[in-house]
Structure formats: structure tokens, C-alpha cells
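As you look at this complex, bear in mind that one protein chain is not there, while each of the others sits in place.
Chain nomenclature is as follows: A, B and C, assigned in order of appearance, with residue numbering initiated at 1 for each chain independently.
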Amino acid sequence: MLLGPPLLGALLAAAVKPYRRFIGWTNALLSVLSLGAAVVLWRHILAGDVLTSGPGEFLRADALSTLLALCVSLVGALAAWLGPGMGGDDGYDGAQARRFRIFGNLFTFMMLFAVVSNNVGFMWIAIEATTITSAMLIPLHVTKASVEASWKYILIGSVGIALAFGGTVLGYFDFVNLAGHREAALNWTVLMASASRLHPQVIQLAFVFILVGYGTKAGLAPMHTWLPDAHSEAPAPLSAMMSGVLLAVALYAVIRWEAVVNAAVGTKFTDDLFIAMGVLSVAIGAFSLVIQRNYKRMLAYSSIEHTGLICVGLALGPLGTFAAMLHLLNHTLAKSTMFFLAGRVLHRYRTTEISGVSGLLTAMPWTGGLFAAGVLAVIGLPPFGLFISEFALFRAGFAAGRPWLMGLVLALLSVAFVSMIGHLNRMLYGAPAAGVTVGEGSAWPLVPLGLCVAALVVLGLTLPAPLRALLTRIVEIAGS
Amino acid sequence: MDSVFSQLSVMGSSLVLIFGLILLWRRSVTAYISAFTWQSVVLSGVTAIVGYFGNDHELYWVAVALLLLKAVVIPRLLRRMERRFAAERELDPYVNTATSLVISGLLVLFGYAITRPLVALSQLPTRAGMPLAMGLVLVSLFVIISRKKALTQVIGFLMLENGLALLAVLGTYGIPLIVELGVFLDVLMGFLVMQIFIYQIHETFESIDVEQLNRLRH
Amino acid sequence: MAFEHLLLAVILAAYPIGALAALGFRGVAGRGLVAGCALVGALAGLALGAVCLAAGRGPTFSASFLPLTGLALRIDGLSAFFLIVIGVVGAAVAVYGFGYSSAYEGRYSLRLLGALLNVLLLTLSVQVIADNALTFLLAWEAMSLSLYIMVLTEHDQPGTIRSAHWYIAFTHAGFAALVAMFLLLSSGELTSSFAAMRSASLTPAVRDAAFLLGLLGFGAKAGLVPLHVWLPMAHPVAPSHVSALMSGVVIKMGVYGLLRVTIDLLAGGPAWWGGLVLGLGTVSALLGVLYALMEHDLKRLLAFHSVENIGIIFIGIGAGLMFQSYGLTTLATLGIVGGLYHTINHACFKGLLFLGAGSVLHATGTRNMEEMGGLIKRMPRTALFFLVGACAISALPPLNGFASEWLVFQALLGGSAIPQPEVAVIMPIAVAMLALTSGLAAACFVKAFGITFLAIPRSAEAEHAHEAPLSMQAGMVSLVLMCAALGLAPSVVVRVIGSALSGLERFAPADVGFTLGLPLRVPGAVGEMSPPLLALGLVLLLGLVPLGFWLAGADRRLRIGDTWGCGRIGQTPRMEYTATAFAEPLRRVFAELYRPSRDLSIDFHPESKYFVQSIEYRSEIHPWFERVLYDPLVHVLRTAAAWVRRLQGGSVHLYLVYMAVALMVLLTVARWWK
Partner (left out) sequence: MIGYVLEVAQAALALLLAPGLVGLIRWMKARLQNRRGAPVLQPYWELRKLFRKEVVVSNNASWLFRATPFIVFASTIAVTFLVPILAVPLPFDGVGDLLVVVYLLLLGTFFLSLAGLDPGSPFGGMGASREMTVAALAEPTVALAIFALALSAGSTNLGQIVARTMTDPGAALSPGHLLAFGALFIVTLAETGRLPIDNPATHLELTMIHEAMVLEYSGRYLALIEWAAAVKLLVFFSLLGNLFVPWGVSVTMTPSTLAIAVASLLAKLVVLAGVVAVFETRIAKLRLFRVPELLSASFVLALLAVTSSFLLR
């Protein structure tokens, strides 16, 4: 029910050639189904049971998986609704739309599969597959830049993932030496069960491989280098999916292994690694924002910054994990919305240069307004959700007795804040460049985006009980 | 019995590593491809041996798959590409051969140092080969870094996977078959996608020199 | 109690309604609704403050719908006092804004402006009655943000965006400091109410850190030197009634916050706290007025005076803190009462002056004083109101500015009570600086009023200026009346503020009784005076002198003639004294500080160098905070940014190297991890 729809959509799109519009629509409807399925999962989790299925229960959906499944299916639905091939002049021809529908759905499918598969081996396979499928979509418009971006992405991404595989192998090796061959040995549950008896040094080595490997996909510095290129060159829906959930899914994999390692050698090791890489990411993200001329890259760097923030949060004990997960959800909502809006801006202005975009409020008032709101949300202002989650994160940091670290992060965030708000001003005001048609164009895509922003505001003002329950369960799982 | 086994496995893995070093030493893409092919052959051989002595019959299938995929299919595609881009056969790495050999030697040492706890922990007769596998992983990482042509980077990447496969085989007698098959599928798909991109690079840039992919900055 | 809750409900309802109405309606209806709701809310706030002060206690209100905490409101004396400040200025601004914003019709987004005005007033009110950290911080940031967008209203004017950017940068840095401070105060538990923070026992180091962070955050908002640079940038570019609100109320939130934290939450600290605040206050007062003297942009001039007056307020508070640390409760109360008194006074006359400047801007379309002049004949009422404001801010008796400065003086004169002479010597120096400040302020406002309103118009715009519409006049009149009232009834005001302070259980000036009487007798003050009698005397004398003339049968003839010009007939504006010329002597006296750069270019007649064709004289001063403090900071940031940018060099090989290095480093760490 969760995995079906995207797969179906992909097959349908692959089957029908040339592209027809109804594929887009069916796909959109299907995507809603999987979103519904995710919600059902959520209900189950709250009821307190963990769904498992398949031989050797290789599919398993606990709270963590559910959160990710929600994010993925939500952004997937957004992409399905707002992606190419829904009619209207969206700047894509049939072939491109078909390609998008095929690989986009596969991409979504793979991410969903990654988060619900109990077997870390399959998890790895799925994430590797996400690299391939998403890479296929980056050069939807073949240009030098997009080809370059996709090559960098696939090369760095594959190498990283390969290293993650090395990590998986090492972890398996550790386990095998402990308990001999077992068919279900790669099942996370099994690993967890016997984690406490694993050999510390080996599992630490394994975790390093895992962290570097999946960290590459998550956009952690210093393996983040592919991210700005890919995000800025990819078509809007793909950027949204990548920045919104791909990073989250990669982090998910890291968290799974973190749980194992923590059970084996205690939390200090992972905490220190997380803090080191997290702070580095925040710093690099923030400073890259200071002098930034390209708004899509701006968003990409802010994604790096937020991933780093989540990482730091994971290192700050249960409170921190709670905050990090909340932040992950908020960031998914905000960033995917932002990228869709950026896509609209790009479609109108034909440039990704900040200096080229002026008078956005005049040219497209609603898009501009939402864009502004989104930026304000991303830089963590009330009443948006990210303010609350960042706030909770700092609270956790002080509670965990790391005031200096928090001070540093606060300073870095201020740098990011000042830079981004400056860029925002340059885009919003002034007179639209010559040749830019004034007026809002097709307005209906704004509805779901507006809903996302509204959701952010809601998350900024309140924390619904079901969500709170879900997050608390996740904290138990992550075991930090 | 076990001694023979360990002898063979160590010899095989060292052969695998040596092919990697040969690749560093040679200059033409053709040589690269052949080195990679032979490496894959030896790798599948090692897998078969481990399967025989460790009487784990799944590994035979793995070996066969390896042989087909990495010693037959992929090399063929590689050769086709290599013929297509015949113009740029000669390549000049960032690091000259001598230095890169020295560096790779150091990397292998590093691999040894890193894998000490693994070797200490494991009881398998194949354990002595693991440092070599780790060394190969690092060396092929170095290959990817230091080579300029997209094609050679792909080859480096494939070698990296060989190294990992070797590690898996030596350390754990292979991961579960079904996962292994999934991995193979991914490798194939990944390779195909990379191939597509190499063609695209060649179309858009009239060359497969990665150096010129530097317009996206900051 | 029910009445208070009703008022609270009115406040919390009126502003949002106004905001929505602003978004809903256009034109006169929209402006009317905005002004109306804002007025209602402000008056309700005023009433609530008054009632709570009278009753000596306020309602508490809490709703837990915010995540991780609840919205907790509690009104004590301090909150009530600041509610009154907000109410007074807010009401005037609301009325004035109705007329003023009509000029924006069609040019800028009136809906946004109106909505944000209400939001700003709401957040201000919520902020002063917030009873836990998160509520406070939310209101704080919402306030800064709404103000930020309002500053951006005239975004097409040159420099607006840059100014707004400076403003938001400072206010956000301050916000970060405040977040850290509250986290320290509440030891990470921001949900805890202020009550919990009061009872928290913190180590001296933490207390000092919290105090410094607070001083940083609140000082940045209040515009304390050297955190003031945003203030003269942001105030001029904002719409004038917003500037009035900014300078009258918003920067006072820094004062409120500092008081709340130092004397309430932390319940005072070592003497150096007070010394630091006092010192910064003195420096701010002096530098503020000195830079104001050099300004020819009317609104920038007023903005610098805000820095000056904030300085005076902080002098009072700093002295209070010092006295408190020596256990001199009476003097401490006197100092803080003086500071608070000056707070509300400054809110009134600076609000008034900004509104006046707004009318001038509205009439002439320029902020440059050198292009004004003669406005007293063209807009007599505005001129009168501005004159009152100028007298008040120059601390001329019997207006309100004098009363509060007198109190601050008295507090400082009490400095001799401090046991350690070496510490006590700080006080006379502060006294001298304060005196110099007020003298210079008088000089500056002679310049401001004289050049702007008197003599002959210096430009066509000034020539054709017109009187402001009634609504704007009404807004100004209300503040004029406040200035007079606050000046004439100091003993009442002092008593009210005293009761406001006695609400703070940690500060406890209970033993200080403020007597109500014609002469202002303040416990701790070494002198006494009576503004009402003074005013009476002046009025009587003003009446008597003409009477004397009449009795003495003095000549009553009066002839209107030309201004005497050494025999020159006919006078042109170019012969008038300019603002620059007026300030020239002081520019020379304080040249060390200003470091003025002059360039004088004379081009002579080709025939003989004894005939001058034209003289061009340009002189600028460099405020050295930007140069010494902020330019380096910006430079460091930019270099760091440039360095980080270089990481993304574009070469995939480089990227892979990062990866490999990361891998190997981490592997080494993990391998030899202990």
C-alpha cells in the first residue's frame, strides 16, 4: 500500500509511450494513496504496534521509519502534483515528462523502500538506487552545467555509497565473528539484539565508513560538495525531493547504525563524530551563504547547514534527538516548498542569479510572499516551526552542558540569518527586469505550497499530541 | 588443509591488489581495462576457492555472477567506449607514476594498520587477506582521485567495488546471496548510468576530460 | 480583577482585529479601522497599566498552546508602567498615522503598514507582560521582525534596504544573546516562568555571564553605544509615525528588559554591573548628542538624540544598580525612578519631535535641514508643537525633561554616600558629563528648531510648505499635553513610579515613601524644587512685564523693517546662517572626536587671483565605531566567506580528496580511540 503506488506510477509511465497527461494525473492520485498509507502507519505506531512483513520480516516500519515515510510520501505527492506533465506550460516536453514520471516514481519508491526495509543490506541497495534514479533526472534539460552536476553527483555519490557498503560489510563481519552465519543477520533488529556484545573497535571502524558513506548522501561537510551543484541544476521537483527528503533518508540510515554503535560502545563516540561533522557543516553552510549569487545554491547551502544542525542535535541526548527529528520534519516541509517556489521564480525570470531577480513582489506577489515566508522560516524566525525546533535544540544543548558549542552554533546561525535575509531583500524589492512578465501565472500550484507554509506556522504554534508521541518513540529507538 | 586455504586466499587477494597497482603503473586505457578484467577474474577465482574450502555453495553462484558481470559484460562495454573515444587514449594523471606508486604503497600500509583489529578478531583462515582488500579499496580511491578521464574514474570505481567484494568474501565468506544479487544489480545499473553520462559529457564537452567540469563553483 | 481581565482581553483582541482590517479594507476605511483599533488597544493598555498601578497588583493570564511552553502573562508594577508608556505613544501614533499614511496611498503597501503597526503594538504589549522566557522571546522577535518590515516600507528609496539590513543584523545578534542569556538564567529550561528564574540559585560566574549577555542584547535594542549604529540608519528611513514608535517605545524595550533582568530576575549584582551600565550610559549620552550636533538630516539628528537620552536613562539605572550593590536602597530607588521617569518623558517628547519632523517631511518632502527655514510662518501649529518638544528635550524648566534630569542629578549627587571614595569619584564625573550633554542638547535644538522653522525658506519646497492635517495635529497635541503634565506634576509621577517599583519583590524599595506635595521632596535627594510653582511664577511674570510697560507708558510704536545687513538692501536665503555653520565652533572644539575631513576648493578668476569665482567647501565626519568596530568585523566575515567559497573550487578530484581525507582521518580516530 505504501510502496505500491509509486512503483505502479513508474511502470505505467514506462509502459505508455509517448507521454500522455493522464499518466501525470493518475500518478498524482496514486501518490495521495501512499501518503494515506503512511498516515495509517502512523496510526499503527501510535497504537503501539510495529508492522512487519515479508520473508524474515525484511520489511519493518517502526516510528522512525514512519516519520521518514511520511516525509517522503508527502514530498513525493507534492512532486507528483507539481511536477512536469500536468498540463500547462511548465517548460517540459513529453519525453522529459515521461522520464520524470518514470525515474521520479522509482526515486520515491526507493526512498520509501529504504526507510521501511529492516535489512540494512537492502537499505543500502535502495539508497544506492536513489543515487542512480535521481542522477538520471538531473540533466532533464541537457546543458553543460546539468551534465557536469550530474557527473559530480553520481561519481561522488557512488563512491560514498560504496564506502557505506564497506561499512555494512564490516558491521556484518563483526556480527558473523560473534554469532556465525545467519540468514537474517543483516536485519537491523537482529543486529540491535546482539549489539551490546559486538567488538567495539571494529564496529567503530564500520561506523566511520557508514558515516562518511551515507554522510556523503546526507550532504554532511566535507562530503557535501556535490550538493549545491546537483540542487541548483536539477529541475525544481527533483531539487525539492533531494533537499527535502533524500538527505533525511541518508541521515535515517546513519541513525539506524548509530543506534547499533551506541548499544555497543556507548554514545560518546558517535556524539563526538556527529558534533564535529555537524558543526563543520553548519559553518561551511553559513559562510557559503555570505557571498552567494545564486538563489538555488543559497537554498542548497542552507540545507547543508540544517543537516549539520540535525546532526548536532542527534549528539545532544534524548532532548536533542527529539529536537533534531522535529527539525528534520520542519526542514523537509520548508525546504521542499522553497525549491518548488524557486522553480516558479526560475521559470519566470529565466535566471538563477539573485541579481537577476528583482521586484519579485511586484512580478509575482503570491509566489514572492510565500518565498519570503519560506526564507524567514528557514532562517528560523517565529512563528514558523523551525524556530521552535532550533529553540528546542539549543535548550537541549544547554541542558546537556555544552553552552560553548551552542554559543558557536548560535553565532554561525546568525551569520546565515543576516546573509540570507540580505539576499531575500535583493530579490523581493526593486523593479522587475525588462522582459519579465508581471502577474501570477498559473496560481493553483500555490495552493499546496501555501498549505505547507501554513503547516509550518501550525508547527510553530503548537505540537500536536500524535506528533509528540511519534517523536518520543523515535527517541526511544535512536537510543541516544 | 586450512593452511593451504589461507595460502591460496592470501595469494589470490595479493594478486587482486597487484592488478590494482599494475593499473596505476600502466598508461593506456586499454591496459587499464585489461588489468581490471584480470583482477575481476582472480577475484571470482578467490570467491570460488573460499566457497570450496568454506563449503558454502552460494559463493559459487556469486563467483559465476562476478565472472560474467565484471570480467565479461562490463569490460566489453568499457572497450566499446574506449574505442569510441580513441582520440584521447593517452592520459596524464595529476600525480606521476612513481609518486602514485609510492602513495599507494603508503595507503596499503595504512590499510594494514587500520585492519589490525579485524585480523585480531577474526578466526577465519582467510583473515590474512583482509588488509590487502582494505588496501585495494584505498588504492582505488586514489585512482579515482588522481585520474582525469571520466572513463578511468569509472574503472577506479569498479575496482573499489572489487575491493569491497573481496573484503566481504574474505571477512565473512560473503554476505547473504540475495543481498549480493541486489548489489550486483546496483553495480550494473550504476555502471550503465555512468556510461550514459560519459556519452553525454562527450557530446556536450567534446571530450571526456573531467578537468573541464569546473564551471559550477562556490 | 474582572475589569483588568476585560482590558487585557480588549488589548489582545483590538490589535489583531486592526491587523486583519488593514488587510481587508483599502483606502480611508482601511486607514480608519487601523487607527481606530490601534487607538482602542493603546488606550486599553493605558487603562490597564493605570488600574494595575492603582490596585498595586495585576491580573495573570496563561494559555498553554505554544509548543514546549505556555503563553504566560503577568502584570506587575514594571509591566504596568511600560504598558502606560506604550499606551501614551501608541495612541498618539495611531491618530497621527491616520493622516500621515494617506501620503502613502498608492505608492506603498498601506495594508502591510497598517497590519504591522497593529502587530507591533500587540507584540510590544505582550512583551512587557510576558511571564516566561519563550513568550518574551517570541514577542521580542516578532516585534523586531514587524518593525523590520515597516522600516522597509519605502524600499525604493536609496539606502532603505541597507539600513534595514543593519537593523536586522543588530537586532538578531541581540536576540541570539538574549536566547543564550535566558538559557543560562533558566539553566536550559525555558518553559520555566520568571518566578522560577527568580528563585533559581546561580553561581556568580553564570550571573555575570547572563548580565553581560543581557546588556549586549538589550543594549543592542536600546541603541547603547557602541551598539547604536543601526539606530541613526533605521530611524530616518522608516515612516515618521513608525520612527516615533521606534524611538519612543521600541528602544525602551531594551530598558525594560535590562531592568527586568538585573533588578528583578537577578536581583542586583556586584558594583561593577552598575559601573558598567553607568559608564556606557555616560558615553552614549555624550556621543549621541555630539553626533547629533553634526547632523543636518532632521530625523537622523533626532535618532542620535535617542542615543543620548537612552544614555541618560542608563545613567540613572546604572547609578541605581551601584547604590543597590552598596545597600543604599533609597538612593538606588531614586536613581531607577529617575531613569524610568526619563523613559516616559523621552517617549513623549521624542515621539512628539518625530511626529513634528514627520509633518515637516510631509510638507516639504525633504529631511535636509539646509533646505528648510521659515516654516514657522507656514506651519505655525507644528512649529509650536516642535518648539515645546525641543524645550522639553533640552531639559528647560518647567517641562518634563527637566524634572527627570533633575532627579538623575540628585541621584548622582547622592554618590558621596558610597563608602569608597575611589568609586564615588565616578559620580561627579557622570554629573559633569550629564551637564555637558544637556547643554549641548540645548545647543543642538536651537540649531534644529532655528534652522528648520525660523528665518527665510531656503528652498522652493519650504517656500510652499503647508500645515499638517488635523489628525496629525491631534496626535502631536496629545503628546504636547503629556509633556506639560509630566513636567508639572513630578511628585505624582514619582509616586506612581515608586509604587511600580515596590511591586518587585526582589528589589523591595518598600521603605522609600514618596510624599505628595507641591515641592518635589524625594527621599535621598539633597535638594527640592517645585515645577508647578515655577511655572506659575513664570506665567505671572510674563503677564506682569507687559503690564509694567503699560503702567510706565512705554512707547508702543512698532515698525516692520528689513533685516540690517551692513547697508546691503534685500536679503536672500544664501546669506542665512546654515546648520553646518552653526555647529562649526563645536566641530572645532571636538575635532579630536569627529576627525572631520575638510576639502576646500576655490577657483579663482582667470584674470586675477583676487577675484574668487566659486568656493566649494565640503566637510564630513567619520563616526569611528563603524571604522574601528564594525568594518573589521565585516572584513573578517567576508574573508572567512571567501575562504570557504574556495573550498567549492569546482574540481571533482578536489571534492574526492576531501572525502578521502575525511575518511582516513576518521578511521585513524576510530582505530586509536580510547
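The rule we apply is simple: contacts are C-beta pairs under 8 Å (C-beta built on N, C-alpha and C of every residue); 3 or more make two chains touch, one makes a residue touch a chain.
Note that this is a predicted model, so its numbers are computed, not measured.
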Which displayed chains the hidden chain touches across the whole complex
C
From the list C:433, C:468, C:500 or C:667, pick the residue that touches the absent chain.
C:433
Decide which residue listed in C:27, C:327, C:546 or C:632 touches the omitted chain of the complex.
C:546
Listed residues C:159, C:527 or C:632, member touching the removed chain
C:527
In terms of residues, what is the contact footprint of the unshown chain on chain C?
373-374, 376-377, 387, 391, 394-397, 402, 406, 409-410, 413, 416, 421, 424-425, 428-429, 431-436, 438-440, 442-443, 445-447, 449-451, 454-456, 519, 526-530, 533-534, 537-538, 541-542, 545-546, 549, 552, 554-555, 557-565, 571, 573, 575-577, 581-586, 588-589
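Going forward, only the chains that are shown with their structure count from here on.
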Which pair, A-B or B-C, has more C-beta contacts?
A-B
Chain closest to the middle, measuring from C-alpha centroids that were averaged per chain:
A
Just curious, how far off is chain C from chain A if you go by their C-alpha centres, in Å?
45
Counting in whole Å, what is the centre-to-centre distance of chain A and chain B, each centre being its mean C-alpha position?
31
With chain centres defined as C-alpha means, what is the inter-centre distance between chain B and chain C in Å?
70
Contacts with two or more other chains occur in chain B at residues 114, 117, 141, 144, 210, 213-216, 218
Considering chain A alone, which of its residues make contact with at least two other chains?
151-152, 155, 159, 201, 205, 228, 288, 291
In their shared complex, at which residues does chain C touch chain A?
65-68, 134, 138, 141-142, 145, 152, 155-156, 161, 164-165, 168-169, 172-173, 176, 179-180, 183-184, 187-190, 637-638, 640-645, 647-648, 652, 654-656, 658-659, 661-663, 666-667, 669-671, 673
What residues of chain C sit close enough to touch chain B in their complex?
645, 648-653, 656-657, 660, 663-664, 667, 671
Once bound in the complex, which stretches of chain B touch chain C?
94, 110, 113-114, 116-117, 138, 141-142, 144-146, 148, 210-211, 213-218
